[in-house]
Every structure is written in C-alpha cells, then in structure tokens.
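Of the protein chains in this complex, all but one are displayed in their positions.
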Amino acid sequence: MLELIGVTKKFGGLLANDNVSMKVEKGQIYGIIGPNGAGKTTLFNCITGFLRPEAGRVIFEGRDITSMPANLICRAGIARTFQIVQVLDSLTVQENAMVGAFCHTNSRMVAEKKASEALDIVRLTDKSTSRAGSLNIAQKKRLQIARALATGAKLVMLDEAMAGLTEAERVQAVQIVKDINSLGITIVLIEHVMEVLMPVSDRVLVLNFGKKIAEDVPSSIVNNEEVINAYLGGHGNA
Amino acid sequence: MNPFQVLIQTIVNGLLLGSIIALVAIGIAIIRGVMDMVNFAQGEFLMLGMYASYWINVKWNLDPLVSAPITIALMFILGVIVYKVLIARVIEAPMLAQMLLTFGLSIVLVNVGLFLWGSQFKTIPNVLVKGTISIGGVMVSLNALVPALVSLLMAGAVYWFLMKTRMGRAFQATSMNKKAAALVGIDTQTVYALAFGLAAACAGLAGSVLSISYYIFPGVGSVFNLYAFVAVCLGGFGSIPGAFIGGLMIGVSDSLAGFYISAAFKYVVAFGIYLVTVIFKPKGLFGW
Amino acid sequence: MKKYTVYILIAAALLAAIVLPRLLPKPFEKHVLILIMLYSILGSAWNILGGYTGQVSLGHAVFFGIGAYTSSIMLIKWGIVPWVGMLVGGVIATIVSIIIGLPTFKLRGFYFAIATIALGEMTRTLFLNWEWIGGAVGLELPIKRGDKLINLQFYLSKNNYYYVLLGIFLLTILAIYVIQKSKLGYYFRAVKDSHEAALASGIDTARTKLVAMGISAFITAIAGSVYAQYLLYIDPYVVFSSAISTRICLVAILGGEGRLFGPIIGSSILVILSEYSRAWLGGGGKGVDLIIYGTLIVLVAAFQPRGILGMVEMVKAKRQKAVVPNA
Partner (left out) sequence: MSRILKAIILCSVALVLLVSPAYSKVDVVKIGVIYPLTGTSASTGNDYVAAYQLAADIINNVTNIDFPFAKTVGIPSLGNAKIEFVPADSQGNAEVGKAEAERLITTIKPAALMGCHHSAVTKTASQAAEQYGIPFLCPDSTSPALTERGYEYFFRSGPTDNTFIEDAFQFIADVDKAKGTKTQTVALVSEDTEFGKNILNVEKDLANKLGYKIVETITFANNSTNLSSEVLRLKQANPDVIFMAAYTSDTILFMKTFKEQRYYPRAIIGQRAGFIAPELFQTIGKDADYLFTTNVWAADLGVARPIVKTINDMYKKKTGKDLTGDYARAFTGAFVMADAINRAGSLDPEAIKKALLETNLPGKDLIVPWEGVKFDQKTHQNMYGKTIITQFSNGSYKTVWPLNLASTPVVWPVPGWDKR
C-alpha cells in the first residue's frame, strides 16, 4: 500500500533520513521506533508532504506521491497526527473533526455525520461541544486522530499518539488504534515507547541516526543484535 | 564630482541614513526577540528621547551627547514603567491585542507630546559636533556620522550583552522557552521588564544622537517607524545584527534609488527590495 | 423559543437601524452614522481575512483606494454610472489582492502585517505619481443634483448614503454568515488556528487565504466607491492613507476579531469617540481628542484583549458558571 524507496532528507549537513526504504501492506499496523532524533518525525513529514525529500520516492497505492503538497496527499488518502498536538483551539471538538470530514464533501450534514462517527471511535462524543482548546493532552491526541479519521483516510499515520499519557489513557489509546485497524484502515505508528508499540504492531521499522537498521516482525526485532546495541542497549528503557 | 565619487557619495549617504533606521530598528528587534511581540510605539520612544535631549539642553545647556546617559536612564525607567503598567497585561494575549495596545500607545504619546510641547519644529542650537568633512570629494557630515557610529556601537553592545553576559543569556533562554527559563530560576516578568526598558533606553540613545542633526516634533517617530519595521523584518525579526544590517540595506537602497532612479519612487524601490527578499526568505535574512 | 428571540432581536435591530437617521436631524449626526456604517463594512471585510483566517493586514487602504479610484475614473472619463464602476472596482481589487496574496501569504504573522503596510505605502506612491488618474492633485467628482439613486450621489438627503451603506452592510453580514456556516468558513478558521492541522486535513491553505483575501478586497473596494461618491473628492492621501488601514483593523479588533457583529460595535465606539471628541476638544489644537481616543484603545487592549464582544462573552460565561452549581 505504501512504499518508500531510498528516501533521503538533509538539514544542512545533517542527514535526518538516510536512504530509508520500507513497505506497508494494506490492513497492517506498522510501527516505527528509534531513539530521540533518529529521524522518525522527519520521515513522517517526508511521506505526508510537509517536507521534500532530497532523494528517493514515496509510492502510495501505486501512485508516486513524492513531493506532492501535503493537502493533496491527505486527499489521496493519507491522514496524520502531530507529535506536538495541533488541534484547532478556538473550534469545538465536533468542528475540529468536521474540518477533517470536509476533505471529501462540501455538505455540512455529511461532514457532521462523519465527524460524529470519528468522535465515537476515539470516545470523545461527550465532549463534542467543548472548545478543543479546553481539552487535556490525552483528549487532544485523540481529537487529532478523530480529525484524521474523518478525512476518510485509508492510511492513518500517528506520531507519538501514546507519549506522555497515563497508564489508563495509554491502554485506551491502544484499544482505539486496534478499533481503527479493525475497520480496515492501515496504520503507521511512531513511538519510542517500545512496550506499547511491539504488542500492537504487525511489522516494525527501527531507525537510528536517520538510518534503517532493521525491519521485521516484532518478535524478531526484540532479538535483533543491532537493535539491542544501538537502541535498547545504549539507551536502556528509552 | 565624477560618476565614481557620486556613487560613493550615494552609498555613504545611504549608510548614514541606514544607521539611523537601525537605531530605531534595534529597539524593535530586542522586544521582538525576547518577548515575541512587536512594539509599534518604538518610534514614539525615540521622539520622547529627542525631547528629553532637547529640554535638558534648554534647561542646563548640556549637549545631547553629554546628556545621553541621563536620557538613556530616563527612557529605561519609562520603558520599565510602561511594561509594568500596560504591556505586562497583554504579554500572554494574542498578537492582535498587543498590536492594538502599542498602536494606541503611539497615538497617546504623539498627542501627549503635542499637548505638552506644541507642534513646532525644534532643533538644538550650537551642538558640539558639527560641520562636514570631505574625503576625496565625498562629503560626510559629522553630526550624521555620530549617529552612525553610535548605531554600530549600540548594535555591538546589545549583541554582546545578549550573547556573552549572564543576564543576556537569561534573556535568550526566556525567548526560547519560557517555561524552561522559569524552571531554572529566571523570573520571566523581570526579564521582560528589563528587555522593554533596554529597548526604550536604546530609543533614548537614538534620540540623543539624532537630536543633534534632526528636527524634533511630536510626529517625528512615525517618520522613522515604517522604515525601521521594514528593516527589522528584512533582517529577521528578533535578530540584532539582522536589524542593523537590514537598516543599512534599506538606507542604501533608498539612497541609490533616489539618485539613480527617481526621488519620487525611492520608497517603492526600498520596499520592493524588502518584499522580494522576504518572499524568498520569509523570515528575513537572519531570522530564526 | 431561543431562535424566536433571536429573530425578534434581529428585526428590532434592523428597524432601529432604519429609523435611526430619521431621529437624528443634524447633518453632522448623519455624517457620523454614515461613517459608522462605512467602517462597519470595512471592519467586516477585514474580519474575513484578519479575524477569521488570521492574516492581519495593515494595508487594506489599497483596496479601498482602488475601489474609490476605479468608480471615480470611470465616471469622470467615460461617464459610467458609479454602480457599474463599483463592481468593476471590486473585481480589480480582487485581482490585485490575489497578485499581492500569492507571494505574501508565505509570510507569517508580523511579517505579513509589515509587508502589507509596505505595500500600502508603495501603492500610494504609485498613485501619487500616476498622472493619468490625476496624481497628487486628486479627482473631483462632478456634482449631480437631483438625488437619483442611479448616480449614487445625494445632494439633499444624506440619509440615502446611509441607507446605501446599510444595504451593503447587511449584504456583507449575510455573506459572512453564510460563509461561516459553510465548508469555507470552517477552512478559514482552521487556517487561522493551525496551519499544520489545516494542511493535514487536506486544506489548500494558500488557496483558502487567497479566497479570504479576494472576498475581503472586493467588499473593501465597494465601500471605497461609495466613499468617493460621498466625499466627491479623492486623492491618494485621502483614500490610500495608512490611517485608514489602521482604523479598519482597529474597528475589527476593538469589537472582537472574528465575530460577526464585532465590527459594528467597534466602529460605533471608535467613530463616535473620534468624531465627537474632535468636535469638542479638537479646536484647542492640543490633541486632547486624540489622547482620549488613544487611551481608550490602550485600555481596551490592556484590559480586554479579546475586544468588546470577547468581554461580553466572558461575562456571560462567568454568570453561567455561577449558575450551574446551584442548578
């Protein structure tokens, strides 16, 4: 469904992504891990059109979407959330989701309906008339997911959807991810909390200093020498 | 004058003008850099600085360059008071509220000036530094050279202060991350008040050196304000060297355009250069 | 029930707006009313771009002036009625706004604001030196007596200017209301709140801003045309002045930016204050009127940064909070 071929992104002299390739199959939950500064978010930005890679290609459903504007990529079917939460503070929760829903409709009624469905999935229905600015961080993260869902995306990319949450909130978030996946939506997750990522992922990509060091099923990843050395070993329980 | 001398003269004129613009621009850049807000009343602080120099001259017959420390101190105090009384209330508010406040403040200050001192143009007679020197046929007016040098020194001093001193680093830390700064024991309110005072003091110094060559009237600030803002944007909001170099660039383009193209269109050219620059570098030359 | 009250309120306000000029016989009072309406339109137009979409323009006089000049030139040079000139002016302003918007929308926040100031000054300089449209000497519009609506010139009854402006204002408000409820309205607000989130929701942010700017410029130009017909004299210092740009923006912010009825509230306060304080205090030549005017702006900004309507909302919210625990 989504394929990256040799994606490379530089910031000045710094190689944020160095020749990264990966392949996500339809219906998968695909995890990306790596220590801070490994280039996970940069890779997300390259895929979703927020950054232009210097080299390499991004292919989505057989279409080359490399360097397409972010809004068109969203229309093509990839929606994302942000590590630093980006909700529309002055709009209500319902309206936030509606903004996403307007991606494929001009009708307010349709948008309202889609938004309600998305809010149901992320368990924010009871907050739908509150201002997004008044939500707590966990709720905001869920609201981002609702907005992404409401766009009708086939692929949802979640940037650290679990970081900074309490244990209970995290369990809820994992459940939401699973629910979304069960609707047939493909998911790419970024986390650096391994314990969260491993159980839910079908396949995991490990980045370190911008380079791909492993891509495999979770059970193999935890036994991979290089991963243990570079990531787990060096940084303990990072 | 041969064409080469004319070119040099035009550039020199531009640099002298640019350094005056920079004097105002640096104050704007400090406030923007530390507090992330824009002070539309900076030009009016300059006006107050000029009047302070003028009245000190009238009452005690001190040359503005001699009385500069007094002017600077007065303006610093004023800046801190303005911050505490007014600006502190909007520091967390949206940009529009900050704009509204400083706009209003500039209207009030201009008209308070009008109320207190009338609208007559005033100049300070018998200043210490005067006359013109000729270097290879290029005329350099000394009382325009003084502001230029002061402007350079001020840019250097402010830069040094922000980069090298403990207090300056506290300013920077605050500008980068307020919460973190508070965590390491920096009182952000104090930093803001001092930064605002510092910016006002810069305007005071600018007023001192400008009052020896320029006329003084309540609306004098607005004459420089727009160019100063454009200079700050051109250099990159918040960057002190950026504001200085932005000022020089505006000055030189004004001067070159005025001579080689047409006096009527020199603003168009200067602003055009600015617009073209920010279109390619949206955060200005040195912006971050 | 609640909707019912709203309708009654709207009807009452409309009636008041229609009757008001009849109750105020003095031309100066009518002049004040006309200015209030004019700035309500201008503030509402600004609000579309500045309030809803979050792009603070300090150069709206550009569009105002283009509107004023287009209809005046068409009337003077070719004898075309101002209503046609008004629409042509609106279209030209829209085109200019897109030309301005394409490069400048890359700029964020203050950078955009300063760029619009610079553009305003540039436009004024160009018009000052453009001899074909009269340059600095300006244009005097031919006086047409007989108060025909088609001429958009009312020699005897100032009320008519007011009603024309009221009509334009109502249309503007209606248009904004419709936009607000539509996809476009959501997109405007999304762009304002978070550029990133907007992009990630499939919004073409640049295009959205251009649309906002285009609508805003169109309405501003229309108001400019009426103003030219009202003053019957324009020159670049009159219609391209930065004071107009600033005032348009102040009107919207003072009332509460991004709110449908913010501009009319802001404009009422600002115009009444500045016109009457000048009338009483301006004769002394001491600037007392402007001190008061500026002080009010400072006070509102310092104590109620979200504008008058923001304040009203806050008071309401407080009351509700106070009520809820008891209930």
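Remarks
Residue numbering begins at 1 within each chain, and the chains themselves are lettered A, B and C in the order written.
Criterion: contacts are C-beta pairs under 8 Å (C-beta built on N, C-alpha and C of every residue); 3 or more make two chains touch, one makes a residue touch a chain.
Everything numeric here is computed off the predicted structure, so don't read it as measured data.
Although it is not drawn here, the omitted chain touches the following shown chains in the complete assembly: B, C. The hidden chain makes contact, of the residues B:Lys122, B:Lys178 or B:Lys283, with B:Lys122.
Only one residue in the set B:Tyr83, B:Phe103, B:Phe196 or B:Phe217 touches the chain that does not appear here, and it is B:Phe217.
Among C:Leu128, C:Leu199 or C:Ala212, only C:Leu128 touches the chain left out of the display. Interface with the hidden chain, as seen from chain B, comprises residues 1, 6, 9-10, 13, 16-17, 20-21, 111, 114, 118-123, 125, 132, 134, 139, 141, 144, 213-215, 217, 219, 223-224, 227, 251, 254-259, 263-264, 266-267.
Although one chain is not drawn, its touching partners on chain C can still be listed: residues 26-29, 31, 125, 128-129, 135-138, 140, 143, 155, 231-233, 235, 237-238, 243, 268-269, 272-273, 275-280, 282-287, 289-290, 296, 299-300, 303-304, 308, 311-312, 314-315.
The rule is short, and it goes like this: only the chains that are shown with their structure count from here on.
Take away chain C in thought and the touching chains that remain sort into A | B.
Chain C has its Cα centroid nearest to the centroid of all protein Cα atoms in the structure.
Once the centre of each chain is set as its mean CA position, chain A and chain C turn out to be 43 Å apart.
Of all residues in chain B, none touches two or more other chains. Residues 50, 56, 103-104, 106-111, 113-115, 117-119, 121-122, 125-126, 128-129, 246, 249-250, 253-254, 257, 285-288, 290-291, 293-298, 300-303, 305-306 of chain C are the ones touching chain B in the complex. Within the complex formed with chain A, the residues of chain C that make contact are 181-183, 186-187, 189-190, 192-194, 196-205, 258. Those residues of chain A that touch chain C in the shared complex are 48-50, 69-72, 74-75, 79-82, 86-91, 95, 98-100, 102-106, 108, 111, 144, 147-148, 151.
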